[in-house]
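The complex is shown incomplete by one protein chain, all other protein chains being positioned as in the whole.
Order of writing sets the labels: A, B and C. Residues in every chain begin at 1.
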Amino acid sequence: MAVEIPTDREVFTTTVKVRFYELDPYDHVNHTNYFSYFETARIEYLGEMGWGLDMLKEQGWQLVVVEITARFLVAARLGDELTIHTWVADVGRVKSTWKQVIYRGDQEVAHATVTAAFTDLAGRPRRVPEEFTHLP
Amino acid sequence: MAVEIPTDREVFTTTVKVRFYELDPYDHVNHTNYFSYFETARIEYLGEMGWGLDMLKEQGWQLVVVEITARFLVAARLGDELTIHTWVADVGRVKSTWKQVIYRGDQEVAHATVTAAFTDLAGRPRRVPEEFTHLP
Amino acid sequence: MAVEIPTDREVFTTTVKVRFYELDPYDHVNHTNYFSYFETARIEYLGEMGWGLDMLKEQGWQLVVVEITARFLVAARLGDELTIHTWVADVGRVKSTWKQVIYRGDQEVAHATVTAAFTDLAGRPRRVPEEFTHLP
Partner (left out) sequence: MAVEIPTDREVFTTTVKVRFYELDPYDHVNHTNYFSYFETARIEYLGEMGWGLDMLKEQGWQLVVVEITARFLVAARLGDELTIHTWVADVGRVKSTWKQVIYRGDQEVAHATVTAAFTDLAGRPRRVPEEFTHLP
């Protein structure tokens, strides 16, 4: 069930710290927040590649999430520092597939597969940028 | 401590229903969500006045919150249907003062005074629209 | 790609209205919020079945999300009133599978398949309640 982090391609790593308002009445992180953690990591990765939000909007790009499958293994708690590993697994003409896994120390907390499409600002499909196809 | 709803001016009323993820480990609505409820009501009111988001952005307006004072009287719980009353208490050259009160049935839950400034999209102060000055 | 709402079993229907703070810089609902909408609907459904949050916690139950697959078809916008249909597709010894679909009018916005496990408050698997097995 554990997700293997690939060694043959670029993997972007960042961290998030759990905040109090992300907890629910069961005293753990409400599962909906993991989708925000995953997104935060993808956006940071894009920024590091040179596709910051301002540049994307100026040049008329958005990266729209089409499908997500996420699996939750253990519950994160207040103050946990989580590490998120993100990589691009596959790139097509418009769509790209991202893999992400969240750890707390050496324990896997959750993982996700995200399909995202490049579109223009009106949401019409737009061909994946050339630089992007070299990633996986 | 209760806030009086004025009878001599327009008061906009809307409702929100508490959602599970807004609860915190104490099983009540985390107080930070009331600011989202207040904002939701102000934005709906602006929309009803003809200042929908698309129109505001096209014409280069934003209504920026400068200051908020909020008081919390009782805790809202899962499934509560809350009623929010909103009115404009005062309008200056750039700033406007809004009053808002949240009820659950006939019980006051929270109230707020919000100072907001009209600005352009870069955040520079912009004179309050003429129609707006007739509100209070 | 559209999800068929079943006619041979109970389907729970509720609505949510998009709030301003759920929008992202692309002026549509950030995709992470759909997971909150889905959750809100499941929790309301549980409440209607007699498993309100207070009762669940008192009796030592939680319904933990193990896996979600969600697909996003169109972008929801400010003020949209969304209708969420929810049904239980399958029930095992510990896990249950839920299907959910979100509409705006007669247009499908998103759908999800959610696997959830009944556990005790410490997160240990607990056999699905008898009443629950009659649902699908």
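The definition used in the following text is that contacts are C-beta pairs under 8 Å (C-beta built on N, C-alpha and C of every residue); 3 or more make two chains touch, one makes a residue touch a chain.
Note that this is a predicted model, so its numbers are computed, not measured.
Chemist: One chain isn't shown here. Among B:P6, B:G92 or B:G123, which residue touches it?
Modeler: Candidates B:P6, B:G92 or B:G123; residue touching the omitted chain: B:G123.
Chemist: Sort through B:E48, B:E67, B:E81 or B:E131 and give me the one touching the missing partner chain.
Modeler: Only one of B:E48, B:E67, B:E81 or B:E131 touches the chain omitted from view, namely B:E67.
Chemist: For the chain left out of this view, which of B:T15, B:T32 or B:Q59 touches it?
Modeler: B:T32
Chemist: Which residue numbers on subunit B touch the omitted chain?
Modeler: Missing-chain contacts on subunit B: residues 25-26, 30-32, 35-36, 39, 53, 57, 62, 64-72, 75, 121, 123.
Chemist: What does the interface between subunit C and the hidden chain look like in terms of residue numbers?
Modeler: 20-21, 23-27, 30, 32
Chemist: Residue-wise, where is subunit A in contact with the chain that is not depicted?
Modeler: 16-17, 19-21, 23, 27, 36, 39-40, 43-44, 47, 52-54, 57, 78-79
Here is the rule we use: only the chains that are shown with their structure count from here on.
Chemist: Please indicate which chain is farthest from subunit B, where distance is taken between mean Cα coordinates of the chains.
Modeler: With centres defined by C-alpha atoms, farthest from subunit B sits A.
Chemist: Provide the C-alpha centroid distance between subunit A and subunit B, rounded to the nearest whole angstrom.
Modeler: Centre-to-centre distance between subunit A and subunit B: 33 Å.
Chemist: Indicate the whole-number Å distance between the mean C-alpha point of subunit A and the mean C-alpha point of subunit C.
Modeler: One centre to the other, that is 22 Å.
Chemist: Residues touching two or more other chains, restricted to subunit C: which are they?
Modeler: Those would be 36, 39, 53, 57.
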